[in-house]
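For this depiction, one protein chain was excluded, whereas all remaining protein chains were kept in their positions.
Think of it as A and B in the order they're written, each chain with its own count starting at 1.
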Amino acid sequence: MPKDLVSIKDISKEETEAIIDIALSFKDVLRRDIKKVPALRGKTVVNLFFEPSTRTKTSFELAEKRLSLDVINFAVSSSSVVKGESLLDTVRTIESYGIDYLVIRHASSGVPHFIARQTRASVVNAGDGINEHPTQALLDAVTMQEKKGGVKGLEVAIVGDILHSRVARSNVDCLTKLGASVRLVGPPTLIPLSPPAGVKVFYDVDEGIRGADVVMMLRIQLERQGKSFFPSTKEFFKYWGLSAERLLLADKDALVMHPGPMNRGIEIASDVADCPQSVILEQVTNGIAVRMAVIYMLQG
Amino acid sequence: MDKRTHIINGRLIDPSQGIDGYGDLVIEDGKIAEMSIKGAETPRKKQSASVANTGGERIIDARGMLVIPGLVDMHTHLREPGFEYKETIKTGTMAGIRGGFTSLCPMPNTNPVNDNPTVAAFVIKKAMAEGYCSVFPIGAITKGQQGQELAEMGLMQEIGCVAYSDDGRPVMNSLVMRRALEYTKAFTFPLIAHCEDLSLSDDGVMNEGPISTHLGLKGVPAAAEEVMISRDIMLAKLTGGRLHIAHVSTRGSVELIRRAKSEGIPITAETCPHYFSITERAVLGFDTNAKVNPPLRTDVDLAAIKEGLKDGTIDVIATDHAPHHADEKILEFDLAPSGISGIETALALSLRLVAEGVLTINQLLEKMAFNPSRILGIERGTLKIGAVADVVIIDAEKEFIVNPDNFASKGKNTPFIGWTLKGVSSVVISKGRIYDIAEWKANG
Partner (left out) sequence: MNKELLNKQDIERILSRIAHEIIEKNKGPEKLCLVGIQRGGVHIAHRLATRIDTIEHVNVPVGSLDISLYRDDISRRKKLPIVRKTDIPFDISEKVIILVDDVLFTGRSIRAALDALMDFGRPAQIQLAVLIDRGHRELPIRADYVGKNIPTARSENIEVQLEEESAEEKVVLISGE
C-alpha cells in the first residue's frame, strides 16, 4: 500500500479488493456491542476540512474513533487560514503537533496530492475540488460487492452532473478497474467533452439506464442553473431525473444509489429514494467501515 | 566603452544583411564599426595578422561560437513598478543578458499600470540607471487595462513606448478594440493583442481536454483563444490598423493567422518557447510551474506551432517571461498565478528547432532579433555598420542542465527543471558594454 490515499488511480486492483474485504470485516465490528478495536491506539489523526461537510466528516470521525485513534478536528473557518496563513504553513504547523494521519477535504483539485508530498503523515483525500473522492468510490464498491456478490461484469449507470462530480470520477476509475462497465448519463452541458477512457456516454437517460444493474444518481447543485448548465430543475427532472417509472427500465433488481445529500424531486423522486431497491442508507454504514479499512491499511 | 573591441574567428550571422560566414567584427564607441567576412569555413589558424594588438584594444576570440545580433524580446514582464518582489528592472535585464537578449519590451501590467507618460518615464529612467540592456516599454491600450477608455498612446510614444497591449487581459469590448486599432493608423506603433475570450476561459486553469478531465481541473478550451483571434483579425481587416498577436498556442489560431495573411491582411504574430517544447502533460501531478496563460496545449497544437514558425505564419519567438515569487507557486493549483520564468531558457529551447530542422539558424535569428525590431520600429536586431553595438556571442554546442537556483531572474518558476539544453551565451555586448557571462557564472 502507498503511504497515502489521494487518488483512487494510485491503488491497484488487488489493493482495492483487499480494502473491500477488510471493510466487510470491519462491518462486523460495527455490529458488536463494543464497537471499538484497539488496532490504532495511540495514533493521532487530524481531520482538516476546508469545505463544509457534516456527513463525510462525521463518517471519518466515527471510523477513526472505532479504531481507537486520537481525533482532532481542525476547524478551518476559525483558524489562521482565515487570517491569511498559507496552506503549506497550516499543514506544517499541524505536522509539528506530531500526527500520523491527515484527512483532507478542500475545494481545489490537487491539494491532497500537494500536501502528501510535503508531509510524512499518511494523507487521506476526503474530496478535492471536482477531482476525486476515493473513499466514496470504495464504499460504493463495497455496497455493490455486498448486494450483488461482486463488481465484475456489472452495468453501472452514473447519472447527473458528471462534469463537476468527484464522486463520478473516482467511481469511473474504481469500477472499471474492478471489471464493471460504466455509463455516464446526463445533459450534454454536464458531461466533459473529453470523458475518461472506457465509458459509454448517454444524453438520453432512458437508454442510459436500460438494463443497468446499478443506477447511481448524483446531486445536482442548484447554483449550476444560474450558469446556464440547464434551464430549470423542472426540466432537469423531466429529462434526467429518476422517477419510479424510469427505474422500471433498469434491471428489476437494480440497486439505487446516491452519495448524498439528495435533492428529492430534482434528481431523484422521493418514492424512489425510499423504495426497497434503494441502498442509500447502506452506503452510509459502509462508509464508516471503508474509512476504517483505508486508515487501517495505510502506514500512518 | 571607447576601446575598440575585436571579435574574431566567430561565425557571423545577420539575417538583416543576409550574412552567414566566418569573420571578424569591430565595435567602437558603442556602435558596430567594421565587419569582415573571411569565408564560409572556419580558419584553421588564429588570425592575428589583421588585428592590431596595440594597447587600448580588446580582443575577443569567438572561435567555434556564433556571433549574432542581440536578441529582442518583444514580450516580457519586468514587474517594476509595484511587484518588485517578483522581479525588478535590474534583475530582469540581468536575466535577459544571460539569456542572450539585449533589448527587452516589458508589458504594462505593473502597479501602477503603465498607461500614462509618467509611469512610462519612470520605467525608462530606471532602465537607464540600473538596467543591463535596452528597455523599450510597452504601454497599455486602455486606462488601467480595464478595457474601457483608450490610454494616451501618443504621449507615451514620445516618451519611448514602442507598442501597446493590455496583456494579461484581452480588450473584451469589441468596439473599444476597433477604436484602438483605428487609432494606430495615426502613428507608427502596433497593438499587441492578448487574445482570450474571458467568458469562455471562465476560471479555467489548464487546457480543456482529456488531461483536465483526468486531473479534475477546470479547462480552457482552444476556442477561447481562437474566437478572439478571429475577432481581432476581422477588426484589423475592417480598420487597417496595426495588429500583432501575442503568444499563439493552438493549431486553430495558426490556421486563422495563415489564412488572414494569405488574404493580405497585414498582421504579425508571435509564439513562446513553451508552446513548441512541452504540452499539457507537463501539468500532471498538479505542477504549478506548468500553469501558464494561454495554457500548454496538445501534441497536435505543438506540431502546428512548429509548422507555423517554419512557413512564416508566426513571425516572432518572444519569451513572455513571467517571474513569480516562489511562495506564490507553492499554492493550490487553482490559486497559483500563471507564468513561466523563461528568459534564460528561451534561446536554448529555440535552438532545438534548428537542430530538428524546423528552422535554419538564420530564420531563428529573424524570429528572435530582426522581425521583432522591424515590427516595433526599433533600430536593433542587426549588425549593420553604424548600428548600436548589441552583439551576442553564443556557444551553441555547450550543454547545461536547467537549474533555477542559477537564474539571475528572481523568478524560479520553470517547468524545465533538470532538462539538458544546449546553447549558452558566452559574451553579451549591450550598447557597446561588454558582459562576460562565463565569468558571471563562475562567480555565482
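Methods note: a contact is a pair of C-beta atoms (placed from the backbone, for glycine too) under 8 Å apart; a residue touches a chain by one contact, two chains touch by 3 or more.
Not measured: the values here are computed from a predicted model.
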Visible chains that the absent chain touches, using the contact criterion stated earlier: A
Touch criterion as defined above, residue of A:Ile8, A:Val45 or A:Met297 at the omitted chain: A:Met297
Where the unshown chain meets subunit A, residue by residue: 1, 15, 18, 21-22, 25-26, 28-29, 32-34, 36-40, 296-297, 300
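Going forward, only the chains that are shown with their structure count from here on.
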Mean-CA-position distance for subunit B and subunit A (Å): 46
Subunit A residues within the subunit B interface of the complex: 86-88, 106-111, 113-114, 128-132, 166, 169, 192-197
Contact footprint of subunit A on subunit B as seen in their complex: 208-210, 212-218, 221, 285-286, 327, 330-335
